[in-house]
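Below is the structure I would like to discuss, written out as structure tokens.
All protein chains of the complex are present and in place, except for one that has been dropped.
Chain IDs A, B and C follow the sequence of writing; residue 1 opens each chain.
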Amino acid sequence: MGAPNELNLAALAKYSNDFLREVEANVEEGEWVKMCMQCGVCAGSCPFGPDWEHSPQKIFMMIRAGKRQEVLTSDSMWMCTSCYNCVVRCPRKLPITQIMHGLATYAHRLGLAPKMQPTYQWSLQFWDNCTRTGRVNELKLTLGLYFKEGFVAGVKKAWALRGIGFGLLRAKRLNPFELIRGHECKDKAGIHRMLKKAQEIEARRLKIPQFKTEG
Amino acid sequence: MPELVATEQTILVVGGGISGMTAALEAAECGKQVILVESSATLGGRTALLYRYFPKLCHPTCGLEINLRRIKASRNIRVYTLAEVTRIDGRSGDYTVSLKLTPRYVNASCTACGDCAKAVAATIPNPWNYGLDRITAAYLPHAMAYPQRFVIDPSIIGTPEADKAKAACRYGAVDLEMKEETLTLKAAAVIWATGWKPYDAAKIQPYGYGRFKNVITSVEFERLADPHGPTGGRIVRPSDGKEAKDVAFIQCAGSRDENHLRHCSRICCMASLKQTRFMREAFGEAAQSTIYYIDIRAIDRFEDFYKQVQADPHVRFIKSKVARIEEDRASADPVLHGVDTEGYLRYANRHDLAVLAIGMEPSVRGSAIPATLGEDSSGFLVPALDGAAIFGAGCATNALDVNRAVQSSTAAALRAIQVVNRSARAET
Amino acid sequence: MADLKTAAYVCGGCGIAERLDTGQLALIAEREGKMNLVRRHPFLCSAEGVAQIQGDIDAEGVTHVAIAACSRRAKTEAFQFPAVAVSRANLREGVIWVRPANDEAREATQEMAGDYVRMACAELKNMKLPSGHAETGRNRRVLVVGGGVSGMTAALEAARAGYAALIVEKGAALGGWASKLHRRTPFREPFHDPVDTGVAGLIEAIEAEPRIKVHLNTTLTQTGGAPGRFSVRLTNASGVSWVEDAGAIVQATGFTPYDASRLTEFSYGSSPNIVDQAGLEELARAAGGRALRRPSDGGSVKKVVFVQCAGQRDDSGRHLPFCSGHCCGTSIKQAMYFKDADPAVNTVVIYTDLRTPGSGEDFYRSAQAKGVTFTKGTVTGVEANDRQCRVSFRDLILAEDAVIADADIVVLATGQVPNSGVDIEQPERQDANGVQPISILNLSYRQGKDLPQLRHGFSDSHFICFPYETRRTGIYTAGPVRRPMDIAQATEDATGAALKAIQAIENAQLGRAAHPRSGDLSYPIVRLEGCTQCKRCTVECPFGAIDEDERTYPVFNESRCRRCGTCMGACPVRVISFENYSVDTVGAQIKAVEIPDESEAKPRILVLACENDAYPALDMAAMQRRDYSAFVRVIPVRCLGSVNAIWVTDALNGGWDGIMLMGCKHGDDYQCHFVKGSELASVRMSKIDDTLKQLALESERVATYEVAITDLARVPQLIDDYIKVIERIGLSPMKGFA
Partner (left out) sequence: MAKKEYAFYPGCSSQLRGSASNYLTSVNSMCEALDIKMTQIPDWNCCGASIGYAGSGELSRHVLNARNFALAETHLPGQDVVATCAACWLGARETKEKLDASSQLMAETNEALKEAGLRYQAKVGVRHMVEVLIEDIGYEGMAQPIVKPLEGVRIAGYVGCQTNRPFGIAGESFENPMYLDKLVETLGAEPLVKYEQKVTCCGGALAFSEPEKSQKQIKDIVESAYDHKADLIVTPCPLCQANVEIYQSEINKRHGTKLDMPVAYYSQLMAVAYGATPKAAGLDGHVIQPKKLQDIAVKVVPKK
């Protein structure tokens, strides 16, 4: 078998704390990752568990094993419904939901998040939508979602879901006027300044390039 | 046992389980005067409620019989049951202890003939079977009970039931006028061997103990397997009395968990491994056990036993902390949900019965130990640093198996003897 | 016995009077039992009943009391008359509680009770109140073999209780294994960091303790005697040899680390960068709190890999099959050496089951908080070049083969091999390190130089409830020689062993038996003039209590004896007996029973039941009112090993129809409190067939059973089934010949 000098760099990074430290420094609640004892209760508690590739506990192990690329490009974090089952059951009290969100945010900031992951897109749109006026514009948000894959696809989807749409209209729970003039905060400008500042501060603290808000 | 006048030479042992009995006997057999205090109606403690010990699968009552015979034969031990320490004052070599004696309503004349039990109709949940069955309110705790003397349950005092018991006793042993007494005695040293209690399984919400009939604890399972137990040794489901041939054993039920007990309770892995043998004993080839675990802690020579069980094709090991249990509405089967973390395999396993390998909670908190005696964050007794002669023994000091508990109590006995001998030398 | 005065008391309480004709029983005691004094009482265990007995003892000079009431296990406080010999006829648990209360049962039940009264009287007349042995050893010093943490603790704790102690250490200094450590794992909260080993403190305390004497560079070259009077020849490095006396011995000879060079799969020895846990402690001590350097070139360390269970929990048969218990905690501690000195160092612990029981879980958490990485995996290989090591393993969580190729140091967590001396069963056997052990105690005992060993060479007690009960009375083991353990447990263990040593000293001085017949003053008395030097007693004694003199006569060492009576059972010429338990006390009972002739078609079955398990099981069956045949007569025996073949032949000759022997489980997981007793008995009984042939009797007439104390449902069943067997083969043809 080969002596170390013949080994590739990827192998060298294996099972060092480099990536773990990176996560601790840059990911919300990242300092908890090292405390996982691999019991798997989070994996078994997740409602979308069957649908994702890596369970939280496995993600944590991958972080310790130095699998930076696999972790940050994984779609698993984006499957979190924020149900907090894992959090209340974790015997080590890890704030798993927050860590999953944090990893997702970090992946996005590094531009590694899986572009076509629907929840990824949805999450960005939501943030964009709610921060534009300070309040969510539900109609624009919904339509925005329908039309994100282009106009035709959007029309198709809207048509497919027309039952729901009309139902909500009838129930006065979808308001056409929102397209023209939706809810908004008076001090929009203040909110924008405040959020811009927040992102500067965070970028400063995390020593990473401030990321662009899309749209 | 002769009447003893406690003196500055006396060693007080609190707790009549295997640890307390051991500490008392080892000290007494060194020639020391010992007072052994037990809060329940009989000596024996938790181990008297076990069917078999790991790894030998021998019977706890066998060792209990020997220890009881040693106590009967000893001229140095005085036993108080239904007695609780309410206060300890003084210092090493010179303690004054207050004992609260709860009435048994049966005096020393009792011959354990059982006529009172025949006369009484009222029943209570059987504390010696963790309430899995009921016993008449006039009862002998269990076949090995010592003192071998009946108890009239306080719940029937002042009712006609109690009078029936009194009327039935031909030896004037039933004394309904008994009152709570307080006793003050002197002791040179105190050994605190108050043991442990099973962690409250209902607090482990995802497992539905208390909500789902067929989710029980490992200590309850022990009673099911025991011929002295509520089912006469038949392993059956609480919901429908059907034989439980496919049983799930869930490790770390309350242990190694910041939401419950922070410590590892040490015995649970071994207890479950042992209980898989009960399954084979009861159902032979039809038995199926599954152990859900994080780490199997078959420490030191127990590894041999672990290997034996691993070799049994009727026992399955899944490395997983079970996420939740759901009850099948029709069959009342517990269905376990979780993930086998060795390679990430999701499961939803149906069993006849789920047994929670329940954690060990020290029964120290709330008891009358002087402040100088610390408890650690898990509630275990820690040695006093101020030279107090109050020594922890057994599971009051750490999560221990029987063997280690006995080592610990034997050591505690010597520490107490050191104090007695010191004050004796000081006097002479 | 000049002033022997016997009295029998028949109790009518607990329904005895309703179910039995106590008048007739009293008559039996008087006419057949030949009791000087016979009384009936409606409630004998009452204060006033007891007072009557005591009165007779005081006023009438009664020396022997037969109590016909409940089981000998019941009402022990009431019926405690230390000044006289007492026998008990079990009319309650033994008769009325196991018999249906109806008329057709009445006659047989009454006969049963009658016989038990006859037996109690017969036994009584052959009993003496044990007086205790005259010359007892009075040496009060504890000799401790081994100067490690266990040994030093045992000596110190004994000294603190006021007893002198003598430490014999073969090495040049005290401290043992622990003195080679940099730090140890914490005993008490907070369980966060490695702490001082405490060895220096122990040594200081020992030097400051006037009651403790220490001999370094010294070994035991001969150990003889018994509790209270051990005589030990010591020899030091320069060959000087002398004798020291001791009252009891604690063997705390510790362990030797498993030889890592046997772990070829992990290339131990191929590079200084692959070390075992001992090796890492050396490095840590050398570094003295500063960052550890890479052994090969003193380079700085970036990554350390800990391989758990190295050569442990092994199925291949090449290494240790067991788990050494402390190693997970030790690796955690050692990983902290690195992390505490430099958090940037990567430390990876590869384990299959992380075993940190109790508060060890906190220590585990603390290591994780410090950034120690734990990986569930199995290591398949370790290789090294001049600078770095390469660890190949299966990551069990990520389910893939993985490699750590840049480890600066690899630590192999190897196990503990006990220093338990020579295996007396197979003296040629090498230990797990392939070393031929030399004796530690050099006992001059008939049965071998060292303590008997259990699985894997540990000299542990077999008993779960009685961890200190070795098979050599007065010699107790402590620490890792007993079972694998860490310092915390060894300290506790040594303190307990010190107590047992002190207890042995106190018992020996008073001539009292040690566990399990604690306090028993009886001891084996041998009529040497009748002895044929057959050596059976010396060979069979489970406790090696009997030596042989030059003419191969048995030499009894009372304070080594546990009073099981195995020697008595072994003796073909019946010259061994105890004052209150002998061939006669049982033999007389067998003869006292009334054997009906064939015409009555009432078989008589003798049950010899171990008093520790089978007899309590019968009692508890009775407490649950489980009926069994009225044809059995039960005699409790100290141990089935004490059953002498003559009892069997006498019974058969006397017309008994069958004999059931109920003893404890034997074999690997034996439950016999005297270790070998029940096994020996079953061996002897397998040979009884010849006797049966001589008497032209069916082999079924003698049956041996393993009975556990919980067999309360099974025992009555066994009895009733056996009755069927006897009914099948018919009554004994021997009736009437007696």
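The rule we apply is simple: a contact is a pair of C-beta atoms (placed from the backbone, for glycine too) under 8 Å apart; a residue touches a chain by one contact, two chains touch by 3 or more.
Nothing here was measured: the structure is a model prediction, and the numbers come from that model.
Within the whole complex, touches from the chain that is not shown fall on A, B. Only one of B:R211, B:K242, B:R350 or B:R365 touches the absent chain when the whole complex is considered: B:R211. Hidden from this view is one chain, which touches chain A at 28, 47-48, 51, 79, 81-85, 87-88, 95, 97, 101-102, 104-105, 108-109, 113, 118-124, 126-128, 130-131, 134-136, 138, 142, 145, 161, 163-164, 167-168, 170-175, 177-178, 183, 185-187, 190-191, 193-199, 201-202, 205, 213-214.
Panel shows chain B; residues 205-206, 208, 211, 324, 326, 329 of it touch the chain omitted from the view.
As a working rule, only the chains that are shown with their structure count from here on.
Judged by the touch criterion defined above, the protein chains are all mutually in contact, each touching every other.
Of all chain pairs, the one linked by the most C-beta contacts is B-C. Central chain (C-alpha centroid nearest the global protein C-alpha centroid): B.
Remark: chain A and chain B have CA centroids separated by 50 Å (rounded to whole angstrom).
Taking each chain's centre as the average of its CA atoms, chain A and chain C sit 63 Å apart. Annotation for chain A: residues touching 2 or more other chains are 37-38, 57-58, 92. Shown for chain B are the residues that touch two or more other chains, namely 256, 319, 341, 344. Only residues 37-45, 49-50, 54-55, 57-58, 85, 88-89, 91-93 of chain A touch chain B when the two sit together in their complex. For chain B in complex with chain C, the residues that touch the partner chain are 1, 18, 25-26, 29-31, 51, 53, 56-67, 69-70, 72-75, 108-109, 111-113, 140, 143-144, 148, 170-171, 226-228, 232-233, 256, 262-266, 295-304, 307, 319, 341-344, 376-378, 380, 382-383, 398-400, 402-404, 406-408, 410-411, 413-415, 417-418, 421-422, 425.
Across the interface of their complex, chain B is touched by residues 13-15, 43, 45-47, 70, 73-77, 82, 157, 160-162, 188-189, 313, 315, 321-325, 353-362, 376, 396-397, 399, 455-456, 458, 460, 462-468, 483-485, 489, 492-493, 495-496, 498-500, 502-503, 506-507, 515-516, 518-519, 612-613, 616, 620, 623-624, 665, 669, 671, 673, 708-713 of chain C.
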